[in-house]
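Some chains have been omitted; the remaining ones sit where they do in the full complex.
All chains are identified by letter, namely A, B, C and D, in their written order; residue positions are counted from 1 within each chain.
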Amino acid sequence: MEWDWNFVWEIMPTLLEGLKITILATVLGAAVAAVVGLVFAILRMTAPKPIARATSFIVEFIRGTPLLVQLYFIFYVLPDIGIRLPALLAGVIGLGVHYGTYAAEVYRAGIENVPRGQWEAAKATNLSARQTWIHVVLPQAIPPMIPALANYLIAMFKETPLLSAITVLELMNQAKSVANSSYRYIEPMTMVGIFFLIMSLISVVFLRWLEERYARVEER
Amino acid sequence: DDGKLAELKEQGFARVAIANEPPFTAVAADGKVSGAAPDVAREVFKRLGVADIVASISEYGAMIPGLQAGRHDVITAGLFMKPERCAAVSYSEPILCDAEAFALKKGNPLGLKSYKDIADNPDAKIGAPGGGTEEKLALEAGVPRDRVIVVPDGQSGLKMLQDGRIDVYSLPVLSINDLVSKANDPNVEVVAPVEGAPVYCDGAAFKKGDEALRDAFDVELAKLKESGDFAKIIEPYGFSAAAAMSTTREKLCAAQ
Amino acid sequence: MAAPIIRIDNITKRYGPLTVLDGLSMEVLPGEKLALIGPSGSGKTTILRILMTLETISGGHIQVDGDQLYHMPKNGSLAPADERHLHRMREKIGMVFQHFNLFPHKCVLDNVTLAPMLTKGVPRAAAEKRAMELLDMVGLADKAKNMPAQLSGGQKQRVAIARALALSPKIMLFDEVTSALDPELVEEVLNVMRKLAAETDMTMLLVTHEMGFAHDFADRVLFFDRGKIVEEGKPDDIFTHPKQERTQSFLRKIIAAGHRV
Amino acid sequence: MTDWSGYIGLILQGALVTLELTLMGSVLAVIMAFVAGLGRVSRFMAVRALATTYIEFFRGTSIFVQLFWVYFVLPFAGVTLSPLQAGVLALGLNVGAYGAEVVRGAVKAIGREQREACVALNLTRGQAMRHVILPQALPLMLPTFGNNAIELLKGTAVVSLISLTDMTFQAQVVRAQTGSTLIPFAVILVLYFLMALAISTGMRWLERRVTRGLDGVRT
């Protein structure tokens, strides 16, 4: 089979349409993940033992099972108990909760990485718990988290094709649909690959920059 | 030349692509592949001297590219003959014929009887397998892309209908009947056949260039039809042998 | 003689099976300069950390400036201190750490003004004025806008001293404040502490391996070993005529290693 | 009624395929991780460039795209792989690219001081890597390798898209045949979780074995 440039230009608008949905799903999913991750992290670190334990189990369970199956579950099983989500929303929630478990780890690591001496210095200067969090711990914990979080953002972006399994017309699904009606796989799939590669090469550069900017607070 | 057939004989089996859509194709609890299309293919290949078939389940959209990529030797999946498809693959003579049907909510609240009705009602959403005949019919009738939901498999389509995510789920009549009878849901009803949609027939689809194999297949298929064994295989599944025998590939591939 | 400002009464500190402080009692008078010396692991740091409420105690009582530190009166008897009580008690105590523990994300000036502004509600202008005085005192007024990472170890430690002083505590705790420093930087920190000892009547507790400095600085020296006070007395007595065998052998080793006493 | 025992058997067959994929994929991933990870710290520019290209390419394009390429596009270049081979290849190369960064990171983390001790003891680069750096780097890699193995396990669900009869795929089949959505999906969720649990438990055990004697060195 030959590579056909005309065909590529013909399908481009459809693919770009899909790319838009892909990016939208990524951005919304990231927002959900950021919040869900915070909830998980706080529950695990500060809630009473049984709740912290239960949270840990849930987090482990979500991390140990495939997002694809979770998406099927959200989309096809939840309606049985009366929760019927539109496809994109179901996808965003699936992505958000799945990656929220990763974000929770990053939050925890970021906070634990603040040296004990900092907590002690805050205590020795008589700051309250709240003041310690706001003025001492978080300003030091957050910058190093940023590259790790960005990393997961990129990973999530690359997993959006899964949403095609629950009928979201994102990039991959559009490509498949094009392939379905034209019986040509090479061009649409290659174009999807190129889109992903371009996006992640851009994000690699962006990430390097983030790492340089945020990796170490002391060096500023 | 019949190099391809010799090859298959030597390896002892033919690789077929099937869908996961009873009664065209089915997988039993023990994992054995059955259904009308694979059963016919198995019998014909046996008579050609190829002992067995090995089936792999595939999405409709992936079947033709898979064939072209040499992933299977033949598609036996209820992939209806249409002119563009005839251009992409080499079909055998017709095997399974069926009309199109709708599954929809009880009482047909939107009054949908044809693909055109769906196009005309701006609220109606139709679900159909990606790359299948129904998707094409809907698009050709003028249903906009965003109201044609590509559904990965029959069970998902039915579920989406029950959950109110789509208003119509469209498949061939026998598939819809099988699906709806399994679901046993009083709130789902079937409209069959869909008005204005022709009856379609599938055939075994071979890769372009494998015409010698296809022709050999046709010879044995014709014998099978004549002997009456053909009807014995497909009629228990609900298909009509007479329908398949009353038309030809030539007609179906030319139809518009 | 004035009433002691710190009265430690039979306290015990355990980490799991390990008993670090074993029924320790001691008193410190207001304004007294105390040096705590002794081998590694003897519990010197632990006692300072307990006074700063960075640890909990396993038993005993501590009174600081007339109030119980880890306990508070409640319905006529003593209950474990709550966070509010601890907060009030910590106002009296400041601490300087071996590794400075400056806030790396804040400039020198902000390191010093942060606590007064947050814990005492001092307005920014007043806090900065006082901070500049203190930075001047430690010789770092010109580094006010620098980030901690831009300072040498000795400079960092002087900022840490200014930061602790900014809260005007009655008691200052110093835990090996020079042992993370390059040798030539030690002197600049010790100078600041000498000045502090001479100019204020703050109570000071100093843990150190610099025997020479302990000798000059302290009114009284306590020699710790295995969570107990083995010997105490005036610097001259402890350093030149130690009575206990353990004190003698410790000082011998230190001297052999090239430290002046 | 529905023959559940038969269908559960079908899912277990799928579980076997999933296990097989995870295992073979992991072997390939570990090999690629070391080859490319050590390639990244090589002295030779060309080796570094090659390793970097591999890593960025496989981390940059989505696993789905890689899978579809291997399955549908490679045959046009004359390479036809069975679905299992395609799955193992795509998953192994993909996860291997992530693993390579782990190897590189761990090797780098064994600090300058250990490398310098090796120079001072006149070990060659190869000797230093084999006897000093890698034995210390390995325990650092294991936790992340464990996570990667779980990612790979989860990634196998995706191969159902190229008609490999793994667990997710069989659940779909069972769903189509029985009309029940909840049961097959709930069953495979639990099975996936148990497999993930087995991986993390195994890795922790391995980690304890490998770090024995190093206690107190790392905090």
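Following the convention adopted for this analysis, a residue touches a chain if its C-beta (ideal position, glycine included) is under 8 Å from a C-beta of that chain, and two chains touch if they have at least 3 such contacts.
Since the structure is predicted, the reported quantities are computational estimates derived from the model, not experimental observations.
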| item | value |
| --- | --- |
| Per-label copy numbers for the whole complex, where each distinct chain appears once | A x1, B x1, C x2, D x1 |
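We adopt the following convention: only the chains that are shown with their structure count from here on.
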| item | value |
| --- | --- |
| By number of C-beta contact pairs, the top two chains | A-D |
| Averaged-CA centre spacing for the pair chain D and chain C, given as whole angstrom | 52 |
| Length of the line joining the C-alpha centres of chain B and chain C, rounded to whole Å | 84 |
| Chain centre separation (chain B, chain D; CA means) in Å | 38 |
| Two or more partner chains touched - positions in chain B | 59, 62, 65, 69, 152, 159 |
| Per-residue multi-chain contacts in chain D, two or more chains | 72-73, 76, 161, 181 |
| Listing of all chain pairs that touch each other, if any do | A-B, A-C, A-D, B-D |
| Residues of chain D touching chain B in the complex | 3, 6-7, 9-10, 13, 71-73, 75-76, 80, 83, 161-163, 165, 169, 172-173, 175-179, 181 |
| Touching residues (chain side chain B, partner chain D) in the complex | 17, 20-22, 26-31, 56-59, 62, 65-66, 69-71, 152-155, 158-159, 179, 182-184 |
| Contacting residues of chain C [partner chain A, same complex] | 52-54, 83, 87, 90-91, 93-95, 97, 99, 101-105, 114-115, 118-119, 147-149, 163-164, 167 |
